[in-house]
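Removed: one protein chain of the complex. Kept in place: all other protein chains.
Take a look at subunit A:
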Amino acid sequence: MSTAVDVHNLWTMAADPVEKIPAPHIEYAQLSPTLIVIGVALVGVLVEAFLPRRSRYYVQLLLTVVALAAGFAAVVGLAAGGFGGAKAHVAAMGALAVDGPALFLQGTILLVGLVAVFTFAERRLDPAAHGNRVDSFAAQAASAPGSAGEQAAVKAGFTTTEVFPILLFAIGGMLVFPAANDLLTLFIALEVFSLPLYVLCALARRQRLLSQESAVKYFLLGAFSSAFLLFGIALLYGYAGTVSYAGIANVVEGRPGSVNGALAGTMGNDVLLLIGGAMLLMGLLFKVGAVPFHMWTPDVYQGAPTPVTGFMAAATKVAAFGALLRLLYVVLPGLRWDWRPVMWGVAIVTMLVGAIVAITQTDVKRLLAYSSIAHAGFILAGVIATTQDGISSVLFYLLAYSFVTLGAFAVVTLVRDAGGEATHLSKWAGLGRRSPLVAAVFAIFLLAFAGIPLTSGFAGKFAVFKAAAEGGAGPLVVVGVISSAIAAFFYIRVIVLMFFSEPKPEGPSVAVPSPLTMTAIALGVAVTLVLGVVPQYFLDLAGQASTFVR
């Protein structure tokens, strides 16, 4: 048996005196966005360990903002250096792709992270506890809610400044996820960005039981789905004998570089390929929040601290759709006649269920969660197109959608009553009479979600549906337009509720935020309107960035 001899050869080689182990060749400059973010996250951990409590907040905030801005500058530098187009290649011994889609999505994730940091750092919304300004995060997450330990921590004015390095670790994983060029890197990146998110979900200052419950649900279901993803990776590895994207793609298309006896046996076994591919897709669709795997979304979005929800809703979607695009367009294009019908079904069900179930929601955060599910369906329509336009429209949609989401959740943090954020929809009645500016801003975000012209939502939806129709998915576009109409109903209903009903006397008040949240919301509005009114520059940018390297 030849394979056994191969393995024994490996063992005996290793036992001989080793002359020289060649060091791996890493292109540090091309990986700099990720390296900067992860490096500063490590510095943030040291800051937590060695700096006095009083100065930690300011140092952490400064470090985080600088890291994200520097990372974004590095992405822009790489794109200007031509890595988005002609010089695109696979770096770090085949582990990471440096190409247009990767750089575009990394830039988007870094900008989203930068805006999210502003909402994380907001300290004027909650009333000061014992003379200390507090943010949305628990005074001491380890102390049980309502215990003496918690009261002591609140009295001492503790805040969880660890959220900043945790956020940076999550962003670091997200930067790798859409650029991963082998299945091992994909899995590690998934865990690196998921584990910090589980922790962040558990850290709310108010309604801590809800927050902890959402963390448990997210963690158990997330770990379950990543186990499926890993088994899918194992089966694909068994099928192709390699985990690199290009290697698997070659075997799927029936032209591997060299065939040995074992590969000839497993290559013919489509069961490994189909089940492996399906399990891998399940893991990614879970992160995206597509319908058979969407059950965690409303609970986690409702329970998590609202700044975290906004970040998660925007950045996780960008990263996960980036990985999904690369997987379907680079690894499995040879299999597209098998995955396209499945993804058709998933997209249709996702759009319809997201839009219809959202109508029955009474909580703003759950409403936005179901709306995010419907939007995942719209983006999937662009993914299915399997054309160049499909890639660029998905990239543009992700950019547009993430800023609308961030802005909408930032507005949710402002509407408060005695118990913290007032997320029940009935409390939002008449908000337009009491604080017209906040209600108008929220209305802009809702109109963008609904896809009304002159907002980024319209430009994004138009691009995605156009690509899908040209890619031969006409019926999908019809379903998409119908579910957009259903979704528009409940967005408009919230606007009517805010502007055309009487405010209740005991209703919530709108807190005046610090410049941090104001900047976040203003950026959200600005991006929404700019992408809606003059989308052409950004569509061209996405178009230039829409070629995967293999």
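Note that in this section a contact is a pair of C-beta atoms (placed from the backbone, for glycine too) under 8 Å apart; a residue touches a chain by one contact, two chains touch by 3 or more; residues count from 1.
Here is the rule we go by: contacts and distances are computed from a predicted model.
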- Message: When one chain of this assembly is omitted, its UniProt record names it as which of these: "1,4-alpha-glucan branching enzyme", "Peptide/nickel transport system permease protein", "Sn-glycerol-3-phosphate ABC transporter ATP-binding protein UgpC" or "NADH-quinone oxidoreductase subunit K"?
- Response: "NADH-quinone oxidoreductase subunit K"
- Among A:119, A:136, A:161 or A:302, the residue in touch with the chain that has been omitted: A:302
- Query: Which one, A:202, A:511, A:525 or A:549, makes contact with the chain that was left out?
  - Reply: A:202
- Message: Using the touch definition from the top, which of A:45, A:129, A:184 or A:529 touches the missing chain?
- Response: A:184
- Determine which one of A:83, A:237 or A:538 touches the chain that has been left out. A:237
- Cross-chain touch to the chain not pictured, restricted to A:227, A:359 or A:496, is A:227
- Task: By the contact definition given up top, give the residues of subunit A that touch the hidden chain.
- Result: 2-4, 6-7, 10, 141-142, 144-146, 184, 187-188, 191, 195, 198-199, 202, 208-210, 212-217, 219-220, 223-224, 227-228, 230-231, 233-235, 237-238, 241-243, 260, 262-263, 265-266, 298-299, 302-303, 366
